[in-house]
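As you look at this complex, bear in mind that one protein chain is not there, while each of the others sits in place.
Order as written gives the chain letters A and B; numbering starts at 1 within each chain.
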Amino acid sequence: MVGIKLNKIFFHRLFNNLVEFFRSDASRFLFPALFLVLVFYIIPVIISVYLSFTPLKNWNIDRYAGEIIGFENYYKFFYMLTHDPSVKAVFLTTIVFVALTLTVNVLGGLGLAIATYFMSEKAAGGTQLIWLLPRMTPIAVYSMIWYYFFHPSSIGTLNSILLHLGLIDKPIDFGQGIIPWGAWAIIVFVNGLVGVSYGMIVFTSAISNIPKELVIAARVDGASNWEITRRILIPLLKWHIIYVTTWQLLSLITTYDHLFLLVKWGLVNRDYGTTWSLYIYNTAFQLGETDQGLAAAAGVILVLVSSGLGLLTLKLMGFEKMIKPPRGDI
Amino acid sequence: MVVVRLDRVTKIFKGGVVGVKDISLTIKHGEFMALLGPSGSGKSTTLYLIAGIYKPTSGRIYFDDRDVTNLPPKDRNVGLVFQNWALYPHMKVYENIAFPLRLKKLPEEEIKRRVLDVARMLQIDKLLDRYPWQLSGGQQQRVAIARALVKEPDVLLLDEPLSNLDAILRISVRAELKRLQKKLGITTIYVTHDQAEALAMADRIALINEGRIVQVGTPEEVYNRPATVFVGGFLGNPPMNFLEAEVEDLDKEIFLVIGKYRIRAPERYWSIIRRLKTKRVIIGFRPEDTSIKPESLDTICLPGRVYGIEPLGRENIVVIEIGGELVKIISGRRISLTLDQMVWICPVMEKIILFDPATGKALDRLVVEEKIRAI
Partner (left out) sequence: MPGMRDVEIRSRSTELLIMCIVFMLSLPVITGYALIILSSFSRDMVTNLDPSAFKPTLTNWILLFHGRTALFAGIRVNIWGIVFNTLIVALGISLLVTITGALTGYAISRMNFHGRKHIMALLILLHAFPGSVLVVGVAFIYRLFMPSYTYVVYYSFFFVILARAAIEIPMATWLMKGFFDMIPWEIEWSAIVDGASRIRVWWKILLPLIKPGLAAVMLFGFLAGWMDLIYVRTFLAEPTLAVFIEYNVHAEYAYLPLVAAAGTLYLLPTILFFLFAQKLIFTISVSGIKG
């Protein structure tokens, strides 16, 4: 009884709020965005969750989409996680990839931001542009660049350098031959370069907001670059470091487009070059027999992980402060 | 403790903005020198040149006989206090003060002893365990000074350290800071745009305007004998009054003509006016060296109309219109004037200063300059 009554109150309030919203001026401004977000974001998510309970295969919607098989896809995924070496490898790769790339991203971004701080403005601007390049490059071109850089034959830049230096006598297949660390090194490198710029930009703008008198006062007192970095810049960037870490963690868990071509072109090993996110995409679209039900189940689990981290990020971003209401009553 | 000497120092910033131009100044051993000027005049630039934050475009800077022009700030042993105090927000007061000593890698007990000494001297020894944001403005300012003093600098450089304090606190800190400086006997350079602060604290004041030094002297000198219209107009509250006048030389006497009225020029200026063949002058007289009389008793009085009265409690400022110009006169506490009443204002003859309208310089200065040129 109480439950029903509470429900009634809840829906009543929700309904009232919705009516209020649609009456407001704001709804007219928000309508196009909300429509797109609803159709191409929220409904697909609901569909994905639904599909995880169906045996949908090979996109045979007519035949499979109406059938509910309960948690069977989830059991299957957990069974594969414990028994299938490929899926095990994907799981391990995800953890290693996220941990290492995150470290590269945060430390690299911090290092670049601080290094550019101590450079002349021109050099700093140039450095920042170079390191922004990977993020702004079409994914296919970016993947192509590294495909040739790490190419397993002597046409590969890295191989030819090592050959010229006489360190090796025949080309090494880094991504397929040295398993798992060769493949891991490549995907961490390729994705790390994309991610570094985010930290660099956030830290650079944070440093520029530090009153310059703090640094100059320390200089007058005799501080070197290193001491300014260690005793002033890094302590003052503490919150930004935490924020970038969580935000990048989230991004890395969900990213897959920069890895897709490296795996498809065979530059890196299929199992040890695939992260969870890419595994979902490949299971749904790429492998010989695509299994959307299984992909959706693996996806729902990933969603649970990432939305938990997403909420944490909101907290760390100081979300409450950010949404302080606009001024005035209009 | 050192003598700081700037020798024809010029600083031109990127883009051609002139910071300071051709500044020569000597700050004596143990002296409290105030650099006074409006904002953007180049006084802070001068301070940062002395600190080594800026590199001069030309000219040399000496500490005693040591040329420090190209020495980085850390090797100059100066203590610097910024306008916003630049306390490190992530360090407690103790760590803030200890920071310069830690950079020198002094032993821990020595650091502790010196921090406690300086903290006791500035009466902040009870605050050592707090963060800067937990302190009041006055306390933060003391911490900043403590941090500058703890390394026992040769020169103490203060960049408007009181401007972030409220008016009442500022006046009380003023006396304290001066006392501290005298006790330590440390050569101090103090940048301010507040003329009252400079007059109250400094041994000598260097007035800076548009990147150049206009006048250097004791507070008494610069107040009573301003070298230019700028100095007279910058010092004092309200500042010096100025009236333009024509010179009328009647051989026996010299008169200054303001509109329809004329007053006798002060006698000490007669020879100067004749020597310089001055045709026009600016008459400068201080509000407090002028009296308001109901009728003219003297040849130095001018008629005017009461334009406004600003009671300040201790005294009244009377604004009087003379031939379209407004002048301010400080009168006693009791006053029986009404708006638009006609009165006579009578500057004290000995305190009048005459300036050259073309250059803005005081006439006696022009004479001195001419003599120097002649040599």
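FYI, a residue touches a chain if its C-beta (ideal position, glycine included) is under 8 Å from a C-beta of that chain, and two chains touch if they have at least 3 such contacts.
Not measured: the values here are computed from a predicted model.
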Visible chains that the absent chain touches, using the contact criterion stated earlier: A, B
Candidates A:73, A:93, A:128 or A:269 - the one touching the absent chain: A:128
Of B:55, B:120, B:182 or B:293, the one touching the omitted chain in the full complex: B:55
Residue of A:53, A:97 or A:117 in touch with the missing chain, whole complex considered: A:117
Contact set of chain B toward the excluded chain (per top definition): 13-14, 44, 48, 52-55, 70-73
Residues in chain A touching the chain absent from view: 17, 20-21, 24-30, 32-33, 36-37, 39-41, 43-48, 51, 59, 61, 65, 112, 115-121, 123, 125, 127-141, 144-149, 151, 154-157, 159-161, 164, 191, 193-195, 197-198, 201-202, 205, 212-213, 215-216, 219-220, 224-225, 247, 250-251, 253-258, 260-261, 264-266, 277-278, 280-281, 284-285, 292, 295-296, 299-300, 302-303, 306-307, 309-311, 313-314, 317, 319, 322-323, 325-330
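Everything below uses one rule, namely that only the chains that are shown with their structure count from here on.
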Whole-Å gap separating chain A and chain B, where each centre is the average of the chain's CA atoms: 59
Of chain A, residues touching chain B in the complex: 211, 213-214, 216-223, 227, 231-232, 235-236, 238
Chain B - residues contacting chain A, complex: 51-53, 72-74, 76, 78-80, 82, 84, 86, 88-91, 99-100, 103-104, 147, 151
